[in-house]
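Got a structure for you, written out below as structure tokens; questions coming shortly.
One protein chain omitted, others in place.
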Amino acid sequence: MSQKLIKIPFEEYMSPGSVACPGCGGNLSMRYTQKALGLNTMIVIPACCWSIIDGPTPSSVNHVPVFHTAFETAAATASGIKAGLHAQGKDDTNVMAWAGDGGTFDIGFQALSGAAERNEDILYVTYDNEAYMNTGIQRSSATPYGSWTTTTPNKKERPKKNLIEALAAHHIPYIATASVAFPDDLIKKVEKAKSLRGTKFIHILAPCPPGWKTPPEITIKLARLAVETKIFPLFEIEEGWRYHITHESSGIPVGQYLKPQGRFSHLTEADYETIQRDVERNYKILKMKEKMSKEISAMD
Amino acid sequence: MGLVLNEKMKKYFDPETISEIKVIEGTHSASYAVELARVKVISAFPITPQTSIVEKLSEMCDRGELDAQFIKVESEHSAMAAVIGSEATGARSFTATSSQGLALMHEVLHWAAGARLPIVMANVNRALGPPWNIWADQTDSLAQRETGWIQFYCESNQEVLDTILMAYKLGEKVMLPVMVNMDAFFLSHTSEPVAIPKQELVDQFLPPYNPELKLDTDHPHAFGGLAMPNQYMELRYNIQKSMEEADRLIPEISREYARLMGRDHGAQIEEYRTDGADYLLFTSGTIAGTTRLVIDEYREKGIKIGMVKIRTFRPFPSRELREATRRCKKVGVIDRNISFGQSGIFFSETKAALYNSDHHPLMNGYIAGLGGRDVTPTNIREIADHLINSKEGQDLIWIGVKNESKTN
Partner (left out) sequence: MYDPLEDENGQPRFAVSTGDMSWNKTGSWRYMRPLYDNKIPPCTVGCPAHEKIPQYFAYVKDKKYEQAWHIILEDNPLPGVTGRVCYHPCEAVCNRGDYDESIAIHNMERFVADQNLKHHIPQSFIRDKHEETIAIIGSGPAGLSAAYQLTLLGYTVTIFEAAEQAGGMLRLGIPEYRLPREVLDKEIEDIVRLGVTIKTAIRVGRDIGMDTLQRDFNAVLIATGAYKSWGMNLPGEELKGIASGLSFLKEYNLTGSAPIGKRVVVVGGGNTAIDTARSALRLGADVTIVYRRSKAEMPAVPEEVEDAQREGIHIRFLTNPVGFSGNGKVEQIRLIRMELGEADESGRRRPIPIKGSEYTIDADQVLLAIGEVPDLDFLPDSFKLKKDRLLVDHFQRTGQPGIFACGDASTGPIGTVVDAIGTGKRAAHSIHQYLSSKTVHIPEEPTDGVPFDTLNLDYFQQESRPQERQHHSTQLKGDFNEVNLGIGEDDAVYEANRCFSCGTCTYCDNCLIFCPDVAIRFDVDKHEYVINYDFCKGCGICVQECPRNAMSYEEELKWA
């Protein structure tokens, strides 16, 4: 079969009418994730685009319980919900913290680290649009090198925080990256996370047309290019050390991903080269880790 | 029925209602209350002098005496966030903190009340830094007055235990969180005999928590989503209404508790020898205990002085205080706290409460015992004498401050 036929569950657990911007990667992320989780699920949403997207009182896009909470509390609130459910014998309910990159990489990182260290039985998903988009495009520690934001009017000089590695250092059962351009891979990862006890962390790259200064129709194309350029490789980490690349990036030059985005429009050829070099190195490191973990597994 | 009490003890304890008498610190008093309330989820972060509450609870959970989930979070902020989550599922939840920890929680205290979650929290009143100071001071909890939490202040370890049980009953009726405060060390680390009520009586008093609305996959709702200006005000109005409902319920619940357990700490306020008093001292927390001695002493001398212990700061007992001051000439409010640039907080609140009263006694505000400084009978006598001799009201009178020159 030549077509990469994508197969995802049929059921929808979201109503239409969300106030997400056209072409929102965050809206799609939720839609896919929910397909894997199903109705026996509760969602904790801290301050992020989804605080708005879910809908104003008394409405909610989601067909499962949603608990809105303060910016930095997603992981802690989810921990509490899980404990409350456990105390009532409802252990089979999936508790998911659903946060943006700001609420995860920055202000929510402490609570996330705490929950991960305690190995709370929750799924934490960050839909990463690489800046504070709900407040109008301010830089976060997830903003990549070179990106324009309203608070980096020239360009961001520091690289994106490698949160995945920070999470890996917590030795939680499951960590994965995922992309809205690969919904089957994303759903498979959520399903895997659902089957495991303990803290699961999934990092979804969710393009943001207004924040990235891109036309809405190329959301998927960009998400795919992020993967294929090795900028955002798709992989998973089990127990904090077993690396597995789930989709081999084809190695398209980074320029193809960066150039269509207004937030990178000021970059020079030298910038592309810098980014390309970093991307190649990071991917090599990832490949080495995958190889190393295979070798270590073989020794056991 | 193994409990045998001597005659003196019987004055204080009804053997029919209690399972045992424990000589325990105030922190442990809180821990036993949590056990009796059959709390399902606890989340807390250690801070002196709250620590022994959670240590005791950890032991109880570990030994299986308490069937609760204990989430040992990485901060007070997360502790509050966690019990917000657990309470939202309909699981009775508890946390405890103090001082800096409470200040850190501030944001989520609003969240707990706004989400209408009847969490109960024990707060050990401790000074805020810098400089570092771990001793008694009420500024930490009073600084949380706009968060929508019901606040109780306790005088004894027994009152701590009893109030926590009443707090659950009250909070779950009005769907608001309740903070039960005790002074650092004077209660938290001072052992007193505490009657542990029989579990069956507690169960009778406090039925299992089963809220109408909760996180429930069978009845999915989103909680706390954006409310527009045309909705927000009504939601805030409803919180105020619930506070007013709490004000109505507190005497009722206190009476019910007294009927079952044989102990009455008063409702919003407790009046002590106020009959025909010309002078009233308003107190809260452990200062009330010391004040009782001085009142007795002055009454012996024939001075018409009494005390009003304020138990609830929110809802503030304006009506009760107006009633209590109807016939007195002078009121002195003793505050172990300060709102910088204004005065003691109980003082300014009391003064505000009496403004719309038809009787306006002279009022003095006294600041005493900040950061754990002892408030001795001598200090109370100084305050009483000052009040009796005052010709006009004064908002801010420092007690025991070195080099402080007093007017009057």
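Read from first to last, the chains carry the letters A and B; within each, the first residue is number 1.
In this text, contacts are C-beta pairs under 8 Å (C-beta built on N, C-alpha and C of every residue); 3 or more make two chains touch, one makes a residue touch a chain.
Because the structure is predicted, anything quoted here is derived from the model rather than measured.
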Subject >> Residue in contact with the excluded chain [from B:114, B:266, B:285 or B:344] >> reply: B:114
Subject >> Absent-chain contact - pick from A:38, A:198 or A:215 >> reply: A:215
Subject >> Where the unshown chain meets chain B, residue by residue >> reply: 114-116, 175, 212-213, 221-225, 227, 231, 234-235, 237-238, 241
Subject >> Contacts of chain A with the absent chain, listed as residue ranges >> reply: 1-6, 8, 12, 14-25, 27-28, 31, 55, 57-63, 66, 180, 183, 209, 215-221, 224
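Rule of thumb we're sticking to: only the chains that are shown with their structure count from here on.
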**OP:** Could you give the separation in Å between the centres of chain A and chain B, each centre being the mean of its C-alpha atoms?
**Re:** 44
**OP:** Going by the contact rule at the top, pick out the chain B residues touching chain A in the complex.
**Re:** 40-41, 43, 67-69, 71-75, 77-79, 81-91, 93, 107-108, 111, 215-217, 220-228, 231
Original post:
In the complex formed with chain B, which residues of chain A make contact?
Top reply: 39-42, 44, 51-52, 54-60, 62-70, 72-73, 75-88, 90, 93, 110-111, 113-114, 117-118, 120
